[in-house]
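Note that one protein chain is taken out, while the other chains of the complex remain in position.
Let's look at chain A:
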Amino acid sequence: MEKVIDKKVLLKVDQLKQYFPVKTESIFKPKAFVKAVDDVSFELFEGETLSIVGESGCGKSTTGRAILRLDEPTDGKVYYSGQNILELNKKEMRKLRGDLQVIFQDPFASLNPRQTVKQILNEAMAIQNVVEKPKRMDRMLELLGYVGLPPEALDRYPHEFSGGQRQRIGIARALAVDPKLIICDEAVSALDVSIQAQILNLLKKLQKQFQLTFLFISHDLSVVRHISDRVMVMYLGKVVEIAEKKDLFDSPLHPYTKALLSSIPVPNPTLKRERVMLTGDVPSPIDPPTGCRFHTRCPFAVENCKQVEPALREIRNNHFVSCHRAEELAQ
């Protein structure tokens, strides 16, 4: 069942940081920053689906946007096919955007309400000049076919479609420029569960068909379990664990991942499960806890966790975790 991924790195994110300045109460105080993404590094292999999970505000969407330079990151490097795209100038970046596409969460907000589907698709192709003008009409019909929309859809406006159909339009739009990598930012979160499954299966089918690589950002673990090859867990702007999906779901190492996984509802009331409950709220990303950022809520925290920030270490094969006590707790 498991897909075989040849380990060719398509995208390498290196120490990515995204800080947003916040208003301070006094002009004499030093400027404060929300450290939305703080020193995040990971690799994305060609043809795989890597999911980023975590609760709201952990920096998963910000990571996606920073990679695409939709918000200019504060620091770090993002290598795409060996090239640091953060160093590209505007023109080079525009050209590269054909390779990197994005699908947003809200299918109502991500399509211009004043453009027909035809205009939406056509514009995408025109900018990147992927298809010659006379062939564009055929290409548009082909795209609609891929995402399961009728040809009549071309002359309609986004508001004439349902949420699921709009998301299909969004996917067709992303495909229009022949991308290599698609960042799906909560791409199914706004949809009904039944529609979610349809869209997820569509994404899987398209991935196979066009050898796409997905960076799948989601807070929904069931969805992540369905679509991913590997999973990366984030907490307060940091990566806490990265592993193959099966490995992560079967034997999570980080206490936070364990808590997160035990929160997945199981549709079986007789099943007794051990639940890891977390107390307290997520601390403020403006002034995150010292040492391990999770120590304030971690049931296993010791003195060392408050002082020293744990590095991301490979504990098992391809299983990285940033926890001082990972080995201990694994037993």
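What we mean here is this: contacts are C-beta pairs under 8 Å (C-beta built on N, C-alpha and C of every residue); 3 or more make two chains touch, one makes a residue touch a chain; residues count from 1.
What we mean here is this: contacts and distances are computed from a predicted model.
K.L.:
For the chain not present in this complex, what protein name does its UniProt entry give, out of "Iron-regulated ABC transporter membrane component SufB", "Aldehyde dehydrogenase family protein", "SpoVR family protein" or "Nickel import system permease protein NikB"?
P.N.:
"Nickel import system permease protein NikB"
K.L.:
Based on the whole complex, identify which of A:14, A:39 or A:123 touches the chain you can't see.
P.N.:
Spelled out, the listed residue whose C-beta touches the missing chain is A:123.
K.L.:
If I consider the whole complex, including the chain that's not displayed, which of A:110, A:296 or A:322 touches that chain?
P.N.:
A:110
K.L.:
Which of these, A:50, A:68, A:131 or A:144, touches the one chain of the complex that we don't see?
P.N.:
Missing-chain contact among the listed residues: A:68.
K.L.:
Could you tell me which of A:101, A:165, A:296 or A:322 touches the chain that is not displayed?
P.N.:
A:101
K.L.:
Since one chain has been left out of the picture, which residues of chain A touch it in the full complex?
P.N.:
65, 68, 70, 93-98, 100-102, 104-106, 109-114, 123-124, 127-128, 157, 159-160, 170, 173, 177
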